[in-house]
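As you look at this complex, bear in mind that one protein chain is not there, while each of the others sits in place.
This part shows chain A:
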Amino acid sequence: MDKIAKVILLTVGLLLLFTIAAIASDTIELNQLVENAAVMDGQTVIVKGEAIGEAMERGDYAWVNINDKTNAMGIWMKSDDAKKINVFGDYKHIGDTVKVTGVFNRACVEHGGDMDIHSDSVIVEAAGYATAETFPFYKMIVAVGLALTALIMGVVYLRQIKK
């Protein structure tokens, strides 16, 4: 009985492992799409990346650019899907991580030859957040010290040339 239980556990474990591997391999990197654009043209792909900048609404649809650290690409999605994204990446934010399933176009006819993805589904996988801006204390000391030195030198110089 114990043996049977072990075999079942092992089988389920292996199944889960391969399922996870299969899911991971389904997601394609944006740079791979650029490098293999001719082959991937017109295919349904799954990409995952950070939403950056902002959503640009164009009627019922919107452009959202995502960056997966290998490259960045525009996703053409429904405005309602774009509204699901709350945080976009910029200097003070890490944007929502979105998983997009859609059709990849090497030179989209609808969008003037753009290399883009027309989304079928958009899922926010991880919520974005504001990044805390910290700076070392010594940086402030150095900045104040240098600024004061420059100020004193400037005043002395101006007095000298006025003489």
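Throughout what follows, a residue touches a chain if its C-beta (ideal position, glycine included) is under 8 Å from a C-beta of that chain, and two chains touch if they have at least 3 such contacts; residues count from 1.
Here is the rule we go by: contacts and distances are computed from a predicted model.
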Taking the list "Transketolase", "FtsX-like permease family protein", "GntR family transcriptional regulator" or "Cation transporter", the UniProt entry for the undisplayed chain gives the protein name "Cation transporter"
Which of A:86, A:121 or A:149 touches the missing chain? It is A:149
Across A:55, A:98 or A:122, the one contacting the chain not displayed is A:55
Across the whole complex, the chain not displayed is touched by chain A residues 34-35, 37-38, 50, 52-58, 62-63, 65, 67, 71-74, 89-92, 94, 107, 109, 111-116, 133, 135, 139-140, 142-143, 146-147, 149-150, 153-154, 157
